[in-house]
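Yeah, one chain of the complex is gone here, protein chain that is, but the others are all in their spots.
Moving on, here comes chain A:
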Amino acid sequence: MSSPEFSNVNTVIVYTGNVMKQANINTFKDELASCLENSLKNVNSSYNIDQTRGILEVPSPYDLSYKLKDRDDFEITVKLFYLPSSSNSDDNPSTLPPSYISQSLHHLFCLLGITYVDSFIVYFNGLLFDDQDQDDSNLVMDDFESLVEVWKELESQYRNDRIKKLGVSEFTKNRFERFLDVVEIPPKIDQINFKSCCDLPNRMINYAKEHDIELLTHKDPANILPSATFQKILKDTKFPFTSKLLPRWVLKYSVLVKCREVVANKGYIVMSSTPTSDSNFTYPIESIE
């Protein structure tokens, strides 16, 4: 890799590829970090650069030229994590750029050769589920407006048939009620953290039943990719990039074979950029092939 090629690059997108094929004891501790490392170790063999947008893409050696056939046989669920470092700079961390929606969808669609996903779940950094809804003070007015802006973008993708079902993560009953007051298309899924030791969140379970919401579970950590972790992986794999990179969003995707309960493909896409770059690049919906 030569430096001149990278002079325009301010965004690096890394693909883990199918993590089911990369399983080992380490992926049971930190699946994302472990598989990112596998991709980055391999970066010298293949990478793509979009000079116009200044994006360097690091593919995974695990599914080069993988394209999904017989789309109807599969159910594809994605979850977009807005990371703590999702905003443009270190000192304004609470912005949630709505452009991340179209970015993540575009890159996933290209990766898998698809034109829609069945479910899109969005996780807003910092939200934690508490069935008693004791304290929602961490969700201040600015944050809330930011959430709604992101949601509007999701509604737009939904109306264009790019997403069949919309979902949120770590929403309590209160958050839901507040949200439903202002959005047009309600979330049909709420994915909350499953803790086997604790009692079932009955308040939320009842609310979900009443409002026809699927209450799904996950075990993702509150911060799925801390900046420090990401930078350490870049360093350990000797990634040849001089500027600091901050991870902005992570898209986790699952491709399930319908009626067989088999995972055909599961992976992550990580978008990172330099601290001062404008991460608001977008892809118009029509340009998705």
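Before moving on, here are some points about what is shown:
Throughout what follows, a residue touches a chain if its C-beta (ideal position, glycine included) is under 8 Å from a C-beta of that chain, and two chains touch if they have at least 3 such contacts; residues count from 1.
In this text, contacts and distances are computed from a predicted model.
Note on the omitted subunit: UniProt lists it as "Glutamate--cysteine ligase", one of the names in "Glutamate--cysteine ligase", "AP complex subunit sigma", "AP-1 complex subunit gamma-1-like" or "Immediate early response 2b".
Among A:I192, A:L234 or A:V270, the one in contact with the hidden chain is A:I192. In the complete complex, the hidden chain is touched by one of A:S39, A:S227, A:S254 or A:S279, namely A:S254. Contact with the omitted chain, checked across A:P97, A:P187 or A:P201, is made by A:P201.
Considering the complete assembly, chain A touches the hidden chain via residues 20-25, 28, 31, 73, 75, 77, 119, 192, 194, 196, 200-201, 205, 214-220, 254, 256-257, 259-263, 266.
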